[in-house]
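Have a look at the structure below before the remarks.
So, chain A:
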Amino acid sequence: MSLILALIRRDLTLAFRQGGGVGTALGFFLTVVVLLPIGLGPDQALLQRLAPGALWIALLLAVLLSADRIFQQDYEDGSLDIMAMGPMPLELVALAKAIAHWLASSLPLAVAAPLLGFLINLDPAAILPLALAMGLGSVALSLLASIGAAVTVGLRRGGLLVSLLILPLYVPVLIFGVSASTAPGAGPDIATPSLLILSAMALASLVLSPLAAAAALRSYLK
Partner candidate 1 sequence: MQTLANPARFVGLANAVLPFVWVATIILFAIGLYGAIVTSPPDYQQGETVRIMFVHVPAAWLALMVYTVMALASAVAIVFRHPLADVAAKTAAPIGATFTFLALATGSLWGKPMWGAWWVWDARLTSMFVLFLLYIGYMAVWQAIDEPHRAALVARIVALVGFVNIPIVKFSVTWWNSLHQPASVFRIDGPTIAPSMLWPLLVMGLAYTLLFLALHLVSIRAEVTARKIRQMRLAEIGER
Partner candidate 2 sequence: MDFAAAHVSFVIGAYALSAIALVGLTIQVITRDRALKAELRRLEEHRR
């Protein structure tokens, strides 16, 4: 357990010291949110109805954008080889790095998203459910992104391939994420069941993603 923490701590120091990671993801997120009213027109009622979905899509794309940072550096400078020879199985290394990526970029976005919601007239009552749903959903997003990152770690321009591989896996998270972020009161309460399913997905990916990611990494170490 202490080894996982050591790895997470190092990754976090690296992410914050290089600064690029969080900054670019947040910047990308802000651009997407600002583009929406420009593209869809300033109609407040329309924007309000679209706000949760739009914020979720922006979060999802931002996480995907920063996904290749999870293993790329360690693969290129040889650290991954040494970690594969360490006392900790590669699966836990993949898990630790995915958690570090979640803490470094997905979580800050999940916290910032509802606060930026006012830009697209997000209904204030929806801020709390959105924050809760995004907090949970971002775990699944980072873990699934780690599979894509592992599959494309050795490729020169793997960025496009990551999105193609991982977006279909994001469909369920997006569906239940958005329905979990609807404000209470309107219509039947679908927020709580969706939240439960979302957390189930997060837990499932917590277990399954490291297995897939480690297997993909091993094929690149060969």
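As a working rule, a residue touches a chain if its C-beta (ideal position, glycine included) is under 8 Å from a C-beta of that chain, and two chains touch if they have at least 3 such contacts; residues count from 1.
These made the cut because all candidates are chains of the complex that A comes from, given by their letters.
None of the values given here were measured: they were computed from a predicted structure.
Determine, using the touch definition above, which of 1 or 2 touches chain A in the complex.
The candidate that touches chain A in this complex is 1.
Please output the residues of chain A touching candidate 1 within their complex, sorted ascending.
147, 151-152, 154-155, 158, 161, 164-165, 167-169, 171-172, 175-176, 179, 190, 197, 201, 208, 212, 215-216, 218-220, 222
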